[in-house]
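Supplied in structure tokens, the structure appears directly below.
One chain of protein is taken out of this complex; the other chains stay put.
By letter and in written order, the chains are A and B; residue numbering begins at 1 in each of them.
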């Protein structure tokens, strides 16, 4: 193992950076009214919001995987202007404010949007439904999965895929047994990022899906609303959201260790 | 089953254009420097690059044809590729690596594992079947890779610099194993090591800048190369000139005495092959009567096994390090090279 010297002064901005990120969370934990914490976070509105958030984030993450994995593979294995263009399109949700994303989604899936009337004829009412929440979350979270997985796929390269093909593996077999397992660390971290992004989604949801307890009011929306009426509840719920995020990351990391090394 | 392979392929992007035939069960070594296009030829055979022209045929199957756009994808070719690095799938055990091919072609899990165990035994790696690739040495990994390729029972084996990444201790073992497994298989072996070619190949094709510059039976090419590159890989001196009364007249007018193996027509182009070990180096014209005693200038000195290869503007000579020191050789030294006529093999160019 190499032991490379690091300029010591780097530690100061690094420590400041840690403090900058960590302090607000610590401060929030300190300001929680622990005496009423239990009742604040177990109110009907709070549990509805938490359950809705977990449910929609799980479905949205599945959608991200379903659509994002093929997209990442296509991006990682193609080059040229078409690929560059495709990548720019896919990354748009990452660089636009979520509110703008919500407005864009309205133009596409809203009742008066491009597809809205078609969907309505098909009996699919998107507006103000949980479906709209899932659409908003998938929209903002997918780039995280695609970026992360594409990077892993590019790093892994095509060498193993070529060997697999000469061993008689059809493209689907290669994809399933070689491409995906080799990109697994990237896939896992991409999935965590996407799930966390879904869980935290606010702007696009409030713009596109609305806010109704049990249907569209996810935890971030509930927190924002509670700010108006009961700031103590907002702080308590925020802490719950942080705890859920940390828990998810912790669980996936723990499961991920045995996967071991990546070959480059 | 083993089949003849016919490669007549052009790949424009790499400026490769070759026409090679490997008979059923034969091993053809592709010799050449880096960038000569050897690996491109293998990739075209395996179906990993699409040739811009020509055809690849295996037995009576056409694997690719640039004019009709016929194309058999890699996984249906029955051609296995062994690369310089073993490229074992890092997420699978040695056994599962070997079982990969059989499973991929539809064999049941148990049968595939049984077959894999058999091939691991063949390469002497049974004890390592549960190991992950990262727990194997380079030589062990290469053995598993060989078993993995053979487990698919390929019609053709493509081998790309199989020993280049191995240390000196494990290379001989793996070479020996390769000799065993390529013995009666149609094999194309890419190498820049003349030893691999000498020990493994029935025939040799020398490539330079995307073209085959010399092709022939291994013993012939390595002992009497007709191309500069063939000679370079064989580690032999090749001198070109014209036949002159049973000897060779070099372009500078000097005469090189030698032994003609076939009849040489006076005035026809001819070449002489001389082993560097047959050449001795002097500062003064030597006493006695070697038939050939030629003035030359040292252009380079480089280690060559236990000896030093003295390159000159005429012939290379292999001499001992003490001799180099005694003679005080350095670049630009004027020397006299001597070589017995019996060590100079003349043949028509």
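We adopt the following convention: a contact is a pair of C-beta atoms (placed from the backbone, for glycine too) under 8 Å apart; a residue touches a chain by one contact, two chains touch by 3 or more.
Rule of thumb we're sticking to: contacts and distances are computed from a predicted model.
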item	value
UniProt protein name of the chain not shown, from "Aldehyde dehydrogenase family protein", "Dihydroxyacetone kinase subunit DhaL", "Molybdate-binding protein" or "Malonate decarboxylase acyl carrier protein"	"Molybdate-binding protein"
Sole residue of A:6, A:30, A:82 or A:95 that reaches the chain not shown, by the stated touch rule	A:6
Interface residues of chain A (partner: the chain not displayed)	1-9, 11-13, 16, 106, 110-112, 127-128, 185, 206-207, 209-213, 215-217, 221, 224-229, 231, 260-264
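Just so we're on the same page, only the chains that are shown with their structure count from here on.
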item	value
Computed distance of Cα centres, chain B from chain A, in Å	53
Residue numbers on chain A that touch chain B, as the complex places them	159-160, 162-171, 173-174, 177-178, 181-182, 184, 259-263
Interface residues, chain B side, partner chain A - complex	46-48, 73-81, 83, 87, 89-91, 100-101, 104-105, 132-134, 148-149, 152, 158
